[in-house]
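Reviewing the structure listed below.
Here the complex is missing one protein chain, while the rest keep their positions.
Right after this comes chain A.
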Amino acid sequence: MSFTPDIRLFSCHYTSQQSCADEGHELQQLNFPENIKMTRVVCTGKLEETTLLKAFEDGADGVYVVGCPADGCHNVKGSQRAAKRVEAVRSALGELGVEKERAKMFFLPRGLHPEFVGAAQEMNKLVTELGPSPF
């Protein structure tokens, strides 16, 4: 049975600049999965654990965060803080008997780059294989 996962992406304002190119059409042309809903944030360091958990409560099958390289964050430690929160969510998922892989952190360079689409495709493949969220 085919399954199209509901995936939520929270991305740093700078890392996701690509999404703005060509009025957002460029990502589609590069095969960015349409089932990934992106929320841009001023800095991933601003994300709270509750924001990520709320996405699961709202029906997400997978949630991932894309922030600046850990040693090159525009706000110095924002993406490092985000990674800690993603790890806390992964740990909690593990406690609940759910695959930790449903939450993931990516550190990617800013601006136009293929890795942004690559991360989306990787997450899409991973969550598709995991199947629907048990929540």
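Definition applied: a contact is a pair of C-beta atoms (placed from the backbone, for glycine too) under 8 Å apart; a residue touches a chain by one contact, two chains touch by 3 or more; residues count from 1.
Note that contacts and distances are computed from a predicted model.
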Leaving aside the chains on screen, match the unshown one to its UniProt name from "Methylene-tetrahydrofolate reductase C terminal", "TonB-dependent receptor plug domain-containing protein", "ABC transporter ATP-binding protein" or "Quinol oxidase subunit 1". "Methylene-tetrahydrofolate reductase C terminal"
Full-complex touch with the removed chain, picking from A:Ala70, A:Ala92 or A:Leu130, is A:Ala92
The listed residue (A:Leu27, A:Leu53 or A:Val127) that touches the chain absent from the view is A:Leu53
Residue by residue, what part of chain A touches the chain that was omitted? 48-50, 53-54, 56-57, 92, 95-98, 134-135
